[in-house]
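Here it is, the structure, as structure tokens.
One protein chain omitted, others in place.
Let's turn to chain A:
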Amino acid sequence: MNKRSSVSTVPGTSPLRVGFIGLSANKGWAIKSHYPALLQVSSQFQITAVLDVDLEASKATIEKLKLVRAKPFEDVKQFAQYENVDLIVVSINVPNFYKVVADLFKYSQGNASFRYLFAEWSIGRNLQEAQEVYRLASLRGIRTIVSLQGRKSPYVLRAKELVSQGCIGEINSIEIAAIGGFYGYERPYKSPDYLYDAESGVNLVSQAFGHTIDILQYITGSYFSEVNGMIFNNIPKQRLIDERNKSMDQEKPKSAPDHLLFQGTLETGNVPVSCSFKGGTPVKKFTKNLVIDIHGTKGDLKLEGDAGFAEMSNLVLYFCGQKPDEDHSTSSAETMEVYHLRNYNSIVGNILRIYEAIADHHFKANPSRKLPDDFSKQGFEFGGFPTFTDALVVHNLIDVVLRSHYQKATLPVPKPPIDDDGPDT
């Protein structure tokens, strides 16, 4: 249990000033996740700037959300030079991400207050773009955070705890099945086209697979050594449906994948991992839409979800194995655990925990979870938060999966293209 009663959340110094790119009062992801999370940590974070493509939109958001301390912007250059910002949050479409972030770095030179950049996953359309973003961030010398927020899910953390305490023994094998959501036979007519364009870099592989496989590596404490991927586009045209899920007798083309078969081995223990990612509708009728099934020598652990997105759904964790404390001798019976939090809001909660981790670090509020000042990635640590370095590891893995598909070959996972020193030195 994460005990926080004594952790101060009202800092002696002023709160972190947040500049937001991609917060709109009316639409998008940030208003559903980042904004309600920030309300709960308003003593530590304060929105002081909002950037939107036109000034009226920025102003409207500020007015509607009563962000009395926030200044509206429409120009990245002025926004980047605004000194009243410590942390910039970027929550925009991935295809636009590179350009915005590159400008941000270019124009913010000399702006000493800008110290943290919090970006949505993924940090580029492909490995090359992500590498460049990572390089620019390193040059700019700021601390980075990426919202691989599955790492903050209480279910993922509980699973990681059980695995790391030896409750399932050595891992023997793993199966994953998930559903990507948008890539079935139907798609909502309002859904933006870039989601279905293979070039945009936002698809089944980058999103559903990227988040889920990062969670798996985090739980097991191991990266992959060898992988093999097969990517399908068996549904080149999708039927459009309206708000009430009724067919509109129209079709649109789709170049993004609608199925991924992935298999690989974990570096630690040469563990076989077998994954099948289904594109979307129709959903499975006799199986949960998300299953991570981990089999060990002394026990089993399974995560299940009704929605396919492990990073933002309320899951159920099943465990059967050794007792999660030191004493294994008192009883021969196996321990059974079912972990489910009925009222947990995972869309807000997982993001909130990233903000809490940033605050704990910045204000040095939580003595039990202190990060070294020079940490460059979260890796497999319980505390802290995922950084661009962690993001690059996932980008690198996705890149091998794509190459494996094109080359029709099983490939070793090369070392991710990261400077050993990390982006913060």
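Basically, a contact is a pair of C-beta atoms (placed from the backbone, for glycine too) under 8 Å apart; a residue touches a chain by one contact, two chains touch by 3 or more; residues count from 1.
We adopt the following convention: contacts and distances are computed from a predicted model.
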Protein that the absent chain corresponds to, by UniProt name, given "Translin", "tRNA (adenine(58)-N(1))-methyltransferase non-catalytic subunit TRM6", "LALA0S08e04852g1_1" or "GTP-binding protein": "LALA0S08e04852g1_1"
Among A:Ile219, A:Val348, A:Ala391 or A:Ile418, residue touching the chain not depicted: A:Val348
On chain A, residues whose C-beta touches the chain left out of the figure: 1-10, 36, 39-43, 65-66, 68, 154, 316, 318, 323-324, 331, 333-345, 348-349, 352
